[in-house]
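In this view, the complex is presented without one of its protein chains, the others remaining in place.
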Amino acid sequence: MLMKYQQILEEIHKEVVPLLGDGKVADYIPELAKVDPGKFGIYLLFLNEEAYYIGDAHEKFSIQSISKVFMLALTVAHLGEKVYERVNVEPSGDPFNSLVQLEYECGIPRNPFINSGALVITDLMISHLNNPKEELLSFIRELVGQEDICYNETIAASEKACGFKNAAMVNLMKSFGNIKNDVEEVLDLYFDFCSIEMNCNELARAFRVFANHGKGVIDAKRYITESQFKRMTAIMQTCGFYDEAGEFAFRVGLPGKSGVGGGIAAILPGEYSIVVWSPGLNPKGNSLAGMKALELFTTKTGTSIF
Amino acid sequence: MLMKYQQILEEIHKEVVPLLGDGKVADYIPELAKVDPGKFGIYLLFLNEEAYYIGDAHEKFSIQSISKVFMLALTVAHLGEKVYERVNVEPSGDPFNSLVQLEYECGIPRNPFINSGALVITDLMISHLNNPKEELLSFIRELVGQEDICYNETIAASEKACGFKNAAMVNLMKSFGNIKNDVEEVLDLYFDFCSIEMNCNELARAFRVFANHGKGVIDAKRYITESQFKRMTAIMQTCGFYDEAGEFAFRVGLPGKSGVGGGIAAILPGEYSIVVWSPGLNPKGNSLAGMKALELFTTKTGTSIF
Amino acid sequence: MLMKYQQILEEIHKEVVPLLGDGKVADYIPELAKVDPGKFGIYLLFLNEEAYYIGDAHEKFSIQSISKVFMLALTVAHLGEKVYERVNVEPSGDPFNSLVQLEYECGIPRNPFINSGALVITDLMISHLNNPKEELLSFIRELVGQEDICYNETIAASEKACGFKNAAMVNLMKSFGNIKNDVEEVLDLYFDFCSIEMNCNELARAFRVFANHGKGVIDAKRYITESQFKRMTAIMQTCGFYDEAGEFAFRVGLPGKSGVGGGIAAILPGEYSIVVWSPGLNPKGNSLAGMKALELFTTKTGTSIF
Partner (left out) sequence: MLMKYQQILEEIHKEVVPLLGDGKVADYIPELAKVDPGKFGIYLLFLNEEAYYIGDAHEKFSIQSISKVFMLALTVAHLGEKVYERVNVEPSGDPFNSLVQLEYECGIPRNPFINSGALVITDLMISHLNNPKEELLSFIRELVGQEDICYNETIAASEKACGFKNAAMVNLMKSFGNIKNDVEEVLDLYFDFCSIEMNCNELARAFRVFANHGKGVIDAKRYITESQFKRMTAIMQTCGFYDEAGEFAFRVGLPGKSGVGGGIAAILPGEYSIVVWSPGLNPKGNSLAGMKALELFTTKTGTSIF
């Protein structure tokens, strides 16, 4: 069995290598543009501790929007369902940072995984946590079971310096009353959150908690309730991949979340977590080789939620 | 085991009875407005032939948009993936019959389960089938294994007489070149398709083929390929419930399709199909008691794709 | 004085000849695409009967949207201000045939000079006139003082065969209840109205009645009231040139109306009417040489409403 999964990862590796030059590394953030487009890694982690990996699975990268999953989990753990009074749970159907939807729907973002929604989550964290910046890191470190997970201040500063569309969104939501704190504070913290760096192994350990319905595999601690897990998984399924949720559901069939750093973290509830990283993006903003690798994985293993 | 499911349906029945007055029967189609809002039925059908039902599970109702699933299945069975050159596969994020998206995306509908998308499917059926009106009925009859499934001409005429928004969409798409046939012909056929009448039992038998990955349970005939099944299921999951796909994924967690006649058909791939009917709708256009019943069902049985 | 104006027209003619190849003849209507792009004419007609012209000022062309002015005038003459309960009077700020505005503003067009607004006017004419098709022609013939003004059935048929965006709009407005008659009847009549053919001389005579505040210069008949004239002139000023009302107000400074046939009719209230025709259009859909000619005319004569 062990051989089988390792062999599958090796086959996948061979098949995606030719694709590594096809994607386009995110260049709107100068710091991200410096990443080597030839990087590729997978980490597969089962609830029963079996683990398989290949490639650059232990090299840190900017998790970017994948942090939105941790932000949501920590916030619902504190506040429960009332989070969803401030942000909706439906797919957006628009490019991931559109203002139009926000204006027509009176400042209520469509879901917590688009930028506007994550900005509202950030605002909630400022209102209800003592030290959200520290607490998010602590939360992730606890999920992973490892201390050296940090923000990258250079990346955060780089994003702040060009994050005008996010600033537009947070100000628009403030004009509708759906941001309670100072807009600069919200933006600063949001960009910090996006700048977290982890490797495939660390992300796989963190997401395994979600694959285990919100309960730690090793510490057996319940991080989020069964119902909160279910809600979060549904949001990952329908909203986790920018404007490609349908395509991802078809090709991969796992709930998950991608980031413009080229990472994708996904789960098969009750079974495993899997994380791929490849910095080249497709036109919709998802890792090109990463999506292909996950598609090959679920096809070869015959596992998917469907 | 048999007792268990029957008992669950009975419990659900009791719990939803108080909700039967809360929804609002669709009244934009005069014929639909006449339906008794107190109706409620469930039919649950396993691949292994076990079957359970309760209430008005053998009374026919207007399946309305549920027919979009049959339309899509028949069309991809004939044309394969090239269907998706004319209609996208992503959630819409807008009210189910919005023109704005269509105008900004140059006449390409977001997915085949919104009205505009189903109109394109209808157009494809006219272009590529000999007698699409007859063939869709034959296809459904074969899936069900029963002959007496028919269009309701009164309902179709009733919809035609007030279907101006659909007419607007088909004309707009025609202006973009994404409708090839005569607009009146497309509209007429589309309204016929919406007017099909089936009961919970019949729908459950038809959807069981989809639960069986596109292969007939009794006749063992392959209606759609494994890949076509996967695509269709992904679309049901992300786009099957108007602007409530995320809510449905959370509360119920099954791929499916609803109609304004108050029906909802859903599947757990590899396990069962389940159909509920209750004509009162919630503000998003899905059966209010139907959604509750399915939520209770997946909770009580612990089954969901997640 | 007579010399002066004739000389000005001659100078203008010389200056615009090099521009005649720069515009693009409307080609979305096959019949219009056949027009010679080298055509150019001006007719200038004063209230005091002085008249000057140059070029192809006596050759008929398809007046297209210029007919919207006659449609509005005839309808307000019959129904008064209540016309403006069904159509607004503000500039649209969008491409001239957008559906987005119509959907967000619940089927109420922004003004009577965009296609959607003129379709509502057509609907009002069907509801309130005995024979609108005949009566509009009679109205124009009376304004001009000449009988041989007709519809061009070939042009009307040509537009009907490709008028899907107009069909989309009329159906959308019907869905909002802002079209009372049969959509096919409205569309047919609308396309007839667009197909009227007149020459610069005839249009100048008709528009002179508007320059004379709605009162015939020769027959002294009051066609529209002073207040109706004021309203119509304001609409021509702010909405008469698709998405170029501001540019036209600056460069020309006269209220008027253009058509995709390449005609532009304008007035200086109390002074004169002026009509230019040149089939090549600029990217906004207004006659390229026609706008230049009118700009030169108001500059050289020092006349403009400002």
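What to note about this one:
Chains here go by letter, A, B and C, matching the order in which they are written, and residues are numbered from 1 within each.
By our rule, contacts are C-beta pairs under 8 Å (C-beta built on N, C-alpha and C of every residue); 3 or more make two chains touch, one makes a residue touch a chain.
Just so it is clear, the model here is predicted, and its values are computed rather than measured.
Within the full complex, the chain left out of the display contacts the shown chains A, C. The chain not shown here is touched by just one of A:36, A:103 or A:134, and that residue is A:103.
Among A:39, A:110, A:174 or A:251, the one in contact with the hidden chain is A:174.
Only one of the listed residues, C:239, C:265 or C:288, touches the absent chain: C:239. Checked against the full complex, the one of C:111, C:171 or C:258 touching the unshown chain is C:111. Residues of chain A that touch the chain left out of view are 98-100, 103-104, 164-165, 167-169, 171-172, 174-175, 183. Annotation for chain C: contacts to the undisplayed chain at residues 88-94, 101, 110-111, 230-231, 233-235, 237-239, 243-247, 249-250, 253, 255, 269, 304-306.
Throughout what follows, only the chains that are shown with their structure count from here on.
Using the contact threshold fixed earlier, the set of chains in contact with both chain B and chain C is empty. The highest number of C-beta contact pairs joins the chains A-B.
Taking shared numbers over all numbers used, the chain A to chain B interface scores over half, which places it in the same class.
Centroid distances built from C-alpha atoms place A farthest away from chain C. As a whole-number value, the distance joining the C-alpha centres of chain B and chain C reads 48 Å. In whole angstrom, the spacing between the mean C-alpha positions of chain A and chain C is 56.
If each chain is reduced to the centroid of its CA atoms, chain A and chain B end up 32 Å from each other. Listed for chain C are residues 104, each touching two or more other chains.
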